[in-house]
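Shown here: the complex without one of its protein chains, the others still in place.
Each chain carries a letter (A, B and C) given by its place in the written order, and its residues are counted from 1.
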Amino acid sequence: MNNSKKKTLIYRIAAFLVIMAIAAVMFIVGRGHTVYFDNKSSDLVAEVPYKIEVKVDGKKVASLKKNERGMVDVMGQKLTMELVVTEEKGGEAVHMKVSQPLPYNMDGIILNIPAMLNGASQDQYVSEFVPVLSETEVAEETVVTDDTAGLMSFGEESEASK
Amino acid sequence: MSKAPLLEMKNIKKDFFGNQVLSDINLTIEEGEVVGLCGENGAGKSTLMKILFGADVIRETGGYGGDIILDSQKVSFQSPFDAIAAGIGMVHQEFSLIPGFTATENILLNRESKKKSVLSDLFSDRMDTLDRKDMDRRAIESIEKMGVSIDKNMLISNMPVGHKQFTEIARELSKEQLKLLILDEPTAVLTEKEAEALLDSIRGMSKRGIAVIFITHRLGEILAVCDKVVTMRDGYVVNESATKDTSVQDITKWMVGRDVADSDVSYVTEDTGADKNIIMSIKNLWVDMPGETVRNVSLDVREGEILGIGGLAGQGKLGIPNGVMGLYQSGGSVTFEGKDIPLNNPRKCLDSSFAFVSEDRRGVGLLLDESLEWNVSFPAMQIQDKFLKKYLGGLLKWRDDAAIREVTDKYIEEFKIKCTGSTQKAKELSGGNQQKICLAKAFALEPKLLFVSEPTRGIDVGAKALVLDALKKFNKEQGVTIVMVSSELEELRRTCDRIAIVSGGKVAGILPAGEQLEKFGELMLKNC
Amino acid sequence: MNKINYGDLLRRFSVPIMFVIICAVCAPISGLSPSYLCNEIVTRMGRNAFLILSLLIPIMAGMGLNFSMTLGAMAGEIGLILVSDWQIVGIPGMILAMIVSVPISALLGLFCGKVLNMAKGREMITSYIISFFINGIYQLIVLYLMGPVIPIKHSNIKLPRGYGIRNTVSLLSMRQKLDNLIPLNIGGVKIPVATFIIIFLLCLVIIWFRKTKLGQDMRAVGQDMGVARDSGIDVERTRIISMVLSTVFAGIGMIIYLQNMGNIATYSSHSQIGMFCIAALLVGGASVEKASIGNVFLGIILFHTMFIVAPKAGTVITGDSMIGEYFRVFVSYAVITVALIMYETNKRKNKSKAGEQLALAQEEANE
Partner (left out) sequence: MTEKTNTITLSDRVKDIAKDFGLPRLIITGFLVLLLVVSPFVGADLPTQISNIINRFSWNGILVLAMVPMVHSGCGLNFGLPLGIISGLLGATLSIELGFSGAFSFLMAILLATPFALVFGCIYGWLLNKIKGGEMMIATYVGFSSVSLMCMMWLLLPYHSPNMVWGMAGKGLRTTISLEGYYTQALAKILQINIGNLSIPTGSILFFALLAFGMWAFLHTKTGTAMTAVGSNPEFARSSGVNVDKIRLISVVMSTWLAAIGILVYEQGFGFIQLYMAPFYMALPAVSAILIGGASVNKASVMNVIIGTILFQGIVTMTPTVMNNMIHLDMSEVIRIIVSNGMILYALTRKTEETK
């Protein structure tokens, strides 16, 4: 009797630990970042390539000419992307694979690609993107807690969002 | 035989709030012995069995006195589960079965065979899966043990009553540790053939060494199957003898016989009122009252008499007044003073100047949450427009609280009702005083015919006498015809002119109140 | 004998049959293409099935329709709000939200079970009021405590005033991530395979659960509490467990529901969810005391077909789109009302039936 109780307790602790472990893993692998790619000059790089194409998971997410910015939402702690850099207009495109660890505590990350390609240190080409709130986001919002609100809208959101 | 008996009950005593219901009961049962237990209702059979089975109600009312020795060990069960664990099984009169489950599932209810599952260790053994195969095996085993074949896969709700009873017995038999089985009137719901099968299976159990306590009103069955018959009366064991030395007549005598010590009691010994008018005539009445079914009753009530209706519990005596008054579904015909009274309509009965004091005081008889005033005056107010002040030419009927208080106070005084005042709530009164309120309510209606059902149930001796005297007085002084239903034969004999005995839902016979007890006893058991 | 059976069958399936007729009439009028309808129904099946399945366990335990499944929905929403503030996205986000929601649901289910044990015999109205009561607590937490007490960082979730959650929280980062995990497209109908797999797993769990000791106990408790108690089953505890399970499943179901929707209406997503799920289940032919997995799926198909076609058909017939919308709301409520009435009248009929039989037998004997 006591033995089986002990066994149950051990199993429960184990299950709890497993779930906690899963949660921890989810925290790590599921962390979402918005990565912004800049093709801009900086203190480190004066000249920037004519065009940079960024591919993530085989999908083209940005094509950046000079002084342009692109973005992608990614999940996880590391961003592996494929860069297609064209230095001059009409010039030969160079393919390269780059892997970039993403700092956990930043939601939005700006990558200065020319600086990165130039081999600058991490802190120099990675910076945090601080979003400026749009007007609608700043405007005070009245909270609607009407109980009947959900009545008519059930199942309609999906159509609205299409 | 030097072997110790299976069960010994020594000097068992029990009282409910000072009311002694069992005194010095001694009972010994050997292994494999079949003991018949008989006695009138209220003789103490069920209380004794409840003590043996560790029922909660015994503990809640202050426990019992004496010792129970099972297998040479003194036991005191805290709950029925303890009793079951010690090897005592009981089949109650009411079925304890899940209607949507099969026989197998019911037989093994909460004792199913289980197989460990993935989640068992994580949560508890309730996550084990059921081992249907093993359950079937165990069910078949216990059904075979019983010796009566029932379909193990049939749903209880589809079963005939008898099979339900057998399922219950099979459940007890499926318990490995079973040594003693208590059967409380198991044959009451069975057909003759089924009853015979049950008796066979009792014999089978006895052979396997299981002792059986068999409670029944069918004395023939006791003689057929038991080794020993124990007769109880008024909380005492009055006789214990081997079956082979006794007969139905003997047992009947022991059951009803009393020491007639009170010589001052006068009984009406002859049917003196045969020439009186018949005020009410009941023909072919059937009443569907659960547990008190009435079948085909014909009964004449004479003007100005007190007619008693007696019989064992569950035989239908209570169904008669309840059916006539329209509280339970009924059929047949009732004429009162030459007029037909429609059934199933309480209002019509009350309009014809009937009144009814129900046996179900708390459920039907009283407005527990209201004042005594309301309880006494309500029916009279609703039926006869008494205690009302009329305004606007009778359009507005205003409750006349002063008149209500007056009448209530009158009855409080007359019946010596103990209360703080006429505005006290009915639920705060003791049982006896509540009963007096019920009588007051009926008297306030000034009826021509009064039905009184179990007027003394659950009330103390003083109140009993007062209630019965009040009834007699009411009958004498106002000439009201009274039909009184009671389980206590002695009480009927002292109060009534004639007594009709109901057995098996039918009138078994009508005797003058002073007739010999044995005759009443025979009638009581006639159709059981 | 056969005839009576047909009548019984007809009565039992009267609601589904009525809905088949409504759908059959409205669908052509609405002018919606069959492929559109199919797509919609498949989507809604994936979205709602898990939630509706969570209703089955309390029915099994005799506690009637669990109007307080809303509690689970709220727990799911709290999980999702927190997860989206932590910026955990995609499937991991969903899993984390589930892990967060389970203890909250379990706690709420425990509360609900305890309260319902105090209100035996009127479980449904009580569970219905519990859902309102907990909604108040939910608003207290989400509107006032999130921010100052429970840290919320992101301003797209938090109200500008510094505490409380906005009316809508976007779940764009996990929108239909589960549905599209295993993409499959048959004849233009997009099938959320992964979602269906999870629903299928839950069905298996429920079927398996019925075969466990606990499931057996629940059925016993559901049919007769007194007998179950006499046989030694802990009735109260069993009932509480059934509520906890239902609430936990409802919480997970809500997360699946919302990942499909793509956003949370913080203060209204949950408020009617119980009502619509119950209506769908009843449309599938379930009753207050009996429901099966088949009822769930049939119910979703019929109820949601009605839901899609009614407004369009209403517009075509009356020229006013609102008529159809009100119609379907009316139908949802009417279905529940009818089911409840049938349940109560049946209960009374069963009682009087026993009497009638006795009376009949006696009458025969009298003749």
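As a working rule, a residue touches a chain if its C-beta (ideal position, glycine included) is under 8 Å from a C-beta of that chain, and two chains touch if they have at least 3 such contacts.
Note that the coordinates shown come from a computational prediction; the quantities given were computed from them, not determined experimentally.
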item	value
Residue touching the undisplayed chain, where the options are B:88, B:255 or B:325	B:325
Which residue of B:149, B:177, B:191 or B:382 touches the chain not shown here	B:382
Sole contact to the chain not displayed, among B:162, B:365, B:504 or B:521	B:365
Option touching the unshown chain, where B:116, B:133 or B:427 are the choices	B:427
Omitted-chain contact residue, chosen from B:95, B:356 or B:411	B:356
Residues of chain C in contact with the chain not shown	115, 118-119, 121-122, 124-126, 128-130, 132-133, 135-137, 139-140, 143-144, 318, 320, 322-323, 326-327, 329-330, 332-334, 336-337, 340-341, 343-345, 347-348
Absent-chain interface as seen on chain B, which is shown	325, 327, 346-347, 349-351, 356, 358, 360, 362-370, 374, 378-379, 381-383, 385, 388, 396-399, 427
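The rule is short, and it goes like this: only the chains that are shown with their structure count from here on.
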item	value
Chain nearest the overall Cα centroid	C
Contact-richer chain pair (by C-beta pairs counted) among A-C and A-B	A-C
For chain B paired with chain C, centre-to-centre distance based on mean C-alpha positions, whole Å	47
Chain centre separation (chain A, chain C; CA means) in Å	35
Contacts with 2+ other chains: residues of chain B	125
Where chain A touches two or more other chains at once, by residue number	none
Contact footprint of chain C on chain A as seen in their complex	19, 22-23, 25-27, 29-33, 73, 75, 107, 131, 133, 137-141, 143-147, 149-155, 157-158, 161
Chain B-touching residues of chain A, taken from the complex the two chains share	4, 7-8, 11-12, 15
Residues of chain B defined as touching chain A within the complex	121-125
